[in-house]
Structure formats: C-alpha cells, structure tokens
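Partial view: only certain chains, each at its native spot in the assembly.
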Amino acid sequence: MSVRVGVIGAGMIGQDHIRRLTDVVTGATVTAVTDLDAARAGEVAARIGATALSTGAALIASPDVDAVLVTSWGPTHAEHVLGAIAAGKPVFCEKPLATTAEDCLRIVEAERAHGRRLVQVGFMRRFDPGYRQMKEVIDAGSIGTPLIVHCAHRNPTVPDAYVSAMAAQDTAVHEIDVLRWLLDDEIVSAQVITPRATSKRFEHLKDPQIMYFETANGVRIDLEVFVNCQYGYDIQCETVGEEGLVRLPDPAAVGIRTTGRHGTAVLQDWKGRFADAFDTEFREWIASVASGGEPTGPSSWDGYAATVITDAAVRSLESDGTTVTVDMKPRPAFYGGTA
Amino acid sequence: MSVRVGVIGAGMIGQDHIRRLTDVVTGATVTAVTDLDAARAGEVAARIGATALSTGAALIASPDVDAVLVTSWGPTHAEHVLGAIAAGKPVFCEKPLATTAEDCLRIVEAERAHGRRLVQVGFMRRFDPGYRQMKEVIDAGSIGTPLIVHCAHRNPTVPDAYVSAMAAQDTAVHEIDVLRWLLDDEIVSAQVITPRATSKRFEHLKDPQIMYFETANGVRIDLEVFVNCQYGYDIQCETVGEEGLVRLPDPAAVGIRTTGRHGTAVLQDWKGRFADAFDTEFREWIASVASGGEPTGPSSWDGYAATVITDAAVRSLESDGTTVTVDMKPRPAFYGGTA
C-alpha cells in the first residue's frame, strides 16, 4: 500500500519534493496539497491528481492523508508540526523545525507527550553518501578519536534578500546538524568572526564568515561560510582524529586536459550536489512510515538543537565575535543517543 | 497509469531488476513472472503480488503485461524477444540480445517488419553519469575530433566457469557497446593479444587480455581486460582528441590518511559501480514505454553489432592474435545514427 502524503506549502521546495515523491521514490502518493496561494495549490494538485485543500489543518485532518510534509514558510512550521502530532500522523518538516527555540521545545514536548517519535526534520546531509562513508570510517575507529573538524560551505552567489544572520540560520545549519550526527557529540559554544568582506557582494552582507564551534567532548570545528565565492558550490569537510583523518570527496566528474590545464568541473548548484541525499532521505522516510516504525532521520530534538546552536552563532555575530555558550536543555532520554 | 511488466527469468539478475522496478523506479508494476524453475517463479511472484506463469509465451500473451523484461538464460533470449515483437509489446532484453549474429539479425528483421522500435538491450553504461559527461564533452567539441581511446576493465576475480572467450563476450562487450555510442562510430576490426598470464587464476584461462579495435573513422581503441586483478573492480576510460582528452572519474569516495598513506577505497563490486546506471536505465525505459514512444536506449541493431564485434574478438583470440575484420551488415536507416 502506497503511503498517502499531504503537502503543506507548494512553493519551489514543496514542488520539488512532490516531484520526488511522485516520480523518483516508490511507495508514496501525494494525495493532498495546500498553500497560502490557493490557485497555486490547485494547479499543483491538478497536475498530479491530488486534492487541493484550503488549510493545513484540513489537510492534516483529511482521512486521505497518512503522513504530512511541511514545506511552507518557516514561521508556520511549528503550527503544522504540532497539528500533525496532535493528529498522531508522521510529519516531515523542512528545516527549520521552528523559527524559535521555544517553538521547537513545544514540538519536542508534544511529541514526548504523544509517546513515540512522529517528526523528522529535513536535514538531508545525513543521507549523503560521502558523509555516510565518513561516519563509517569514524565509527570503525579507523582514524581514532576525533579531535578537530575543518569545514567549508561555499555558494557562488546569493540574492539580495540574504542577510548576515542567514549564514548561520540557513547555511551553516546544515553543517551544525550533520556534525552533531557525525561526531555523536553536542555543540556547546559558538563563535563567529568576520574576515575582510568580499567586495563582490551586497553592502549589507558580512561575507565570508568563519564559525568556530566546540563540542562537549572538546572537539573544535571551524567552518568557513562563503556564500558569494563566485567559483561554484563547494562543500568541504575533513575530520582529524588521533590516528588519521578522513575527508569528504569532491563530486565525481570527468577529468579534462585542454590548453595547459588538467581539471574537472566544479558544481554550480546545491541541487546537483545533494540530489542523491534528497532521494535517499525521502526513500528512507517513506519506508519508515510504510513500516509503521519511528522515523530514522533527524528528530525534533535535532531540530531544536540546530535552532539553539544557530541562535548562539547569530548572537556571536551580533556581538563582534564573542564566544557564546549554547543554551540547550538537557537531552531527554526519549530521543536516545548522545547528540 | 503504472506500466505492467512481465519478467521472463527470475534468477539473480531477474530478481534484482524486479526489486528495481518495485522499490526504486516509479511508474512500473511487475505483474507476471515466469522461470524454467516453476517453484522459483512462484516464490518470486508471491513476494510481490504478481502472477506466476508457466511459459514465456503465456507471459508475453497475458493481457496483464504491457511490456516484457527478458532476463532468462542467454540462449533463450531470441525466442522471447521475437515473441514480444510478434505481440507488438515493448521488450527489454538483458545482454546478449541473442547468442548468435544470425539470431540477432532475425530480431532486427522482425522489428523492422513490425515498423517501429520495440526492443531495448541491457547495456547499462550508456546511463552511467561519468560516460554521459564524457559524451557531452566530446559532443561539445571540447577535445576536438577523437583519435584514440584507452580503456581498462578489471574485476578482482572470476569463478572457474569463466572461460577465455568470455573476456570478449561477457566483459569487453560493455566497452564495445558504450564506445560505439560514445564515438558515434562503428568498430571495423578487432585483435586480441595475450600478455603473460597472471598466476593467480585457473590454468585454463587467458587473463589478462588486451583488445585492440579500430573504427570506421580510424579511431584506435585499446582495452585491457583483467578479470583476476585482485585489487578491485576498476573501470577506466580515456578519450584522446585532437585538442585534449577526457577521462572517466573514479567513483567518489572519502579520502583517508593513516599510517603513512593517503588513499581512497577501491570498489570490489560492479553492482556498486553501476548502481546509478541501472536505475537510470530502467527509469528511462519505463518512461519511454509509459509515453508510448520508442525506446531511447541501445537498440536491437546495437545488440547485433555487439555480437558480431565480440565474435570477431573471439576469432582473433582463437587465432593467436590475428587482426579480424568485423563482418557486419550495412546499418539499416531504420535505426538512424551512424554507429
């Protein structure tokens, strides 16, 4: 039996996930769609033979919806996730889980009150083959105890609407989540410093930024966020352990030798870089829903943790690079694990 | 509407394709299965809710079957493909299309008599992202006119049943197909020489072998086939043109530095190497069937060409490395293209 998915939010990312559930991943059918823009919801629904509904609440309540996908505007996430929990339905929420730590905690509390995990947050890097290989290498002890992680997250350009705090909230948040998982460790402090800014940007934007994180185990992470690097979309991650190191590969690409240069293309687009990760993320989520089990991806606690850590990073940015302690509640046993 | 696929042959490769059509690729349902071993057909069919049928002919004739997938023993391919053509149903046939050039030609003639393409042959490399990038680079003129191709096809080991002629028939046949497509050119002669044989093999086997091919345009291809290379499954391809060269990438893998060595893992298994290619191959085939169009993958002519070229290679092997001219009929306009 196909999992019947209702989608709240039919914008770009919502439509891409609908395409994925319809054309790429087996075992799912999008049966209902809603959007603030009712006309858009209608068009998208019609295209795939789904029903357009007028509100998220109606969609969550629909008997034709087994599981909910939240891809609406960030500030509305909490309401819909809480609604799905109240209805006892599995819910996949695109990041952020909620725009405030308080709302994230409300979701965590609601889920704990419900008694089993229903929520998965859309951090797709945990599903990337490279990060998964890296985690296998670390977990196998091949490089010894991790001590340091070096990362870079570079985009060719960002639009004018991108403001300095988004370097943490929208960009670094992916590293924050994947590193907590990779290291099985919690981030306890954040610091953000601003090198000489690129002149190839909007005046208002501090770009690049360098973020330093410390974990409970004393691992130090440095992360270069450079969202107008011009040359391409480039994700780097290197974990240094007591006995060796492991580094994320660059995407496989044909090597070309012409006119005095040996090289490979560098991707321009994050979609190409993490296309496999997105597919696997949804394949595994649909499988967990279909089996009636709990989701295996990032939990609402992970969504909460990412939010409080990015909050700390933003406070550091706004206070000239002061190191800011992450103000995180104790991790409930309900969520298992360490980080 | 889902494409209803009937599968003839439920062995290892058949089951893997059934899994792919069921769990990985959307838009298809396996509705019928047959196998010489009726018990196996029954088990496999039961597992996926399909019907087990007693013969290929019955399966082809079934009103619940829109398209046929032939994954039975090679010598039976021709019969089933001809049956599907007679029934006017699209048919995907694992390589080889047929075990003799004569049978391949009978299929070609039957398909031409039918008037439109129904047959796709299972050469998956045309769907591999690396070869596709390479073809884009060549077709864009970035390296100029191709002059030479260097290839290697290495397996860690092969079982005792693998005999010397299979180096051409089972192994090199993948390069033969993909290079015809990559170069848009036809292979006109073949030569197979035998270097010093590895001692890490069965006595009866000539391994490695080096194959030389020449194309109609004068491109020279060298292909090392080494099926007991011990260290891993490794596919190399480099096309040298008038102005540059393009090389297939190694699969992306994390880099590891430990104890004096910097390295990456080398795959041990062809399934991992071409998993994406197989998925894309079936995704595109199902899409062509669903749309009612002709298949876009390797045609029955390509299946015929691969067979006559491997025949030439085997004759060269059996005649101490004499260069053997490929005895190929003129390409019918029906199949378009050059090669």
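Read from first to last, the chains carry the letters A and B; within each, the first residue is number 1.
Simple rule for what comes next: a contact is a pair of C-beta atoms (placed from the backbone, for glycine too) under 8 Å apart; a residue touches a chain by one contact, two chains touch by 3 or more.
No experiment lies behind these values; they were computed from the predicted model shown.
**Q** For validation: placed chains = 2, all identical. Expected total copies in the complex?
**A** Altogether, the complex is made of 4 copies.
The working rule: only the chains that are shown with their structure count from here on.
**Q** Could you work out the angle of the rotation that brings the CA atoms of subunit A onto the matching CA atoms of subunit B, rounded to the nearest 5 degrees?
**A** 180
**Q** Rounded to the nearest whole Å, what is the centre-to-centre distance of subunit A and subunit B, using the mean of the C-alpha atoms as each centre?
**A** Distance between chain centres: 38 Å.
**Q** Show which residues of subunit A lie in contact with subunit B when the two form their complex.
**A** Answer in residue numbers: 22-27, 129-130, 133-134, 137, 142-143, 243-259, 264.
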